[in-house]
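One chain of protein is taken out of this complex; the other chains stay put.
First chain written, first letter: the chains are A, B and C, and each begins at residue 1.
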Amino acid sequence: MYGKGLLKGLWITFKHSFEKKDLVVRYPEQMPHLQERFRGSLAFDFEKCIACGICIRNCPNNVLSMETAKDEDSKKKKLMQYTIDLQYCMFCNLCVEDCPTNSLYFTHDFELSQFHRDDIKRVYHRPPELDQQEAAQKTSDQDTQTAADDKKEKQLRAMINAINKNPQKVLARVLDGEEQVEVLAAVLMADEKKLARMAEMMITDKEKAKKVALAFVKKELKEREKGGDQ
Amino acid sequence: MDISLADLAFIILAGFTLLTALGVVLFKNIVHSAIMLVFSFLGVAGIYFTMHAGFLGLVQILVYAGAISVLIIFAIMLVMNQDPEKTNLPSPNIPNIMAGTYLTILLVGALVGSIWFTSFPEKVAPVSGDELGLLTGLMLGDYVIPLELAALLLLVAVVGAIILARGAEHK
Amino acid sequence: MVLKQQADDDLEMMEKNGIIVTTLEKIWNWGRAHSFWPLSYGCNCCPIEMMAAGASRFDIARYGYEVFRASPRQADLLVVAGPITVKMAPAVQRIYEQMPSPKWVLAMGNCATSGGPFRDGYSVLPGADSLFKVDVFVPGCPPRPEALFHGLLELKQKVMGKK
Partner (left out) sequence: MEHWFTDIAQALVNWLMGLGLSAGWADFVLLIVQWLCIVMIVTINVIILIWLERKVSGFIQLRLGPNRLGPYGAFQTIADAIKLLTKEDIIPSRTDKWIFMTAPLFFIVVSVMLYAVIPMGDGMQVVDFNVGLLYFISIGSLSTICLLMAGWGSNNKWSMLGAMRAVAQMISYEIPLAISLLGVVMIAGSLRLSDIVVAQGNIWFVLLQPIAFITYFIAATAELNRGPFDMPEAEQELTAGAYTEYTGMRWALFFLAEYTNLVAVSALCATMFFGGWQGPGLPSWLWIIIKTYLIMLVFMWMKWTFPRIRMDHLMSFSWKILLPVSLANLVLTGFGLEFFKWMGWW
């Protein structure tokens, strides 16, 4: 029948015009429901970044760039500045996927409008906290180092003293036979360098100390034999 | 000189009609002429109104200003040269000028003659009451056969025009 | 300077006594800021989001900006949505010039903002601002309809002179 479809259409629009308008997202007052994986804008976590540059190599649009400097002490690359020029980004996710430390990630912030084009660019300077932190880290490392050195030296001195005082008793830890201990003690007493070396070895590596001590003893005995011959 | 409101209205409307009619003839751009023609029709309708012939005036507006003039403008636009300024210039060749002059003399003569030889009554008693009813009575009563004949003539003209147009298309 | 000071004083006095003082410019800007009529012009995928912005879920009509005009003569806002190719540039330029002032330009999406992925291409202009002054840039690829609304509301603030 002609006109039936028209009337049906009119009825449908009439019905719908009295429905509650829950469909509409009232944007500035009510934020839209965004899915978890929604890619709003790219963000960067400076502290996690290891300046490997994978993101930059992966970006098809040259969105990302960074400035690095060489750390003088450790000869490591140091991130100085990281730039996300969002106006070129096509939100392809390649950089985020490949970041080994998850320092790049997407946020849900989509309100990116700017009056000037240059304002779109996001520049992350090296936070001064990070520098301070690193400096603090370095000094504390040095402190521990010197402390350990001091300890070692003290131990060494103690050991040398001990050997000087009572060679037979101390050196008995390395060698078994009394005669041999006598010989070793005589060698060490004669040569201060050898004494220091022996003491150090005795602190750090006893097996090596044993071998070295044996070698010393054998050499001394041989020399004595030669001396006897003469 | 005592001028009543009706006289004043007539003078204004007549002047308007004459001016626009002159505009039809004198404007160089033919589309301007056609639009002036519309205003001329409107002026004539206004004169009908001042003579208490509202029905006639409105039919004048409906048929002439609303429909016929649109037809004229359409025809002009369809057959017009690229440059509208040139379409309305007087023709330079002599036979055309001769024919135009002859036609003008004939038309003016006919007009003057018909005005001259018709006896216009000095004063007409105004139609009392329902002028529309009177007109209806005349058109569909006394003069119904001429009216229908005129309608038939128009119908024949329309059919003829359609046949001409279609025939040209088929060939 | 003195006169300006006096005028300011007068203004303050009047405001204190409950007389609203405004300039015609302010009323005009109010009118202009609340009725951007965009030109329906677009290139690729950003216009799809622009259409979505006009549809029921996002409803650009709430701000009164839903009157998409097809003729640049009646539009106030040129939403450059999509890359401007070198071949298209004269057309866009012409559309812009045919719009009656005051007119505004919103660059929607990264292609219009900067050329986006095509910025080094031989056939695409690096951003709409190489043709005319752009009032608001809305980055995104493509931006959400809400992002477009944010741009429009920013533009509204700009026109009303609050920023």
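Rule of thumb we're sticking to: a residue touches a chain if its C-beta (ideal position, glycine included) is under 8 Å from a C-beta of that chain, and two chains touch if they have at least 3 such contacts.
Remember, predicted model here, so these are calculated numbers, not experimental data.
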For the full complex, can you list every visible chain touched by the one that's not shown?
A, B, C
Among A:Lys21, A:His108 or A:Lys222, contact with the omitted chain is made only by A:Lys21
Residues in subunit C touching the chain absent from view:
27-28, 30-32, 34-35, 40, 55-56, 59, 61-64, 66-67, 69-71, 73-74, 76, 98, 100-102
Need a quick check: the contact residues on subunit A for the chain that isn't drawn.
6, 9-10, 12-14, 16-19, 21, 23-24, 26
Name every residue on subunit B in touch with the hidden partner chain.
5, 29, 31-32, 35, 38, 54-55, 58-59, 61-62, 65-67, 69-70, 73-74, 77, 130-132
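Just so we're on the same page, only the chains that are shown with their structure count from here on.
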Chain centre separation (subunit A, subunit B; CA means) in Å
99
Distance from the CA centroid of subunit A to that of subunit C, rounded to the nearest Å?
48
So the centre of each chain is just the mean of its C-alpha atoms; given that, what is the distance between subunit B and subunit C in Å?
53
For subunit B, residues that touch 2 or more chains besides their own
none
At least two partner chains per residue is the criterion; list those residues in subunit C.
none
Spell out the residues on subunit C that touch subunit A in their complex, using ranges where they run on.
56-59, 62, 110, 113-117, 119, 127, 129, 134-141, 143-144, 146-147, 149-151, 153-154, 158, 163
Sort out for me which residues of subunit A touch subunit C in the complex.
23-28, 32, 41, 60-61, 86-91, 110-117, 120
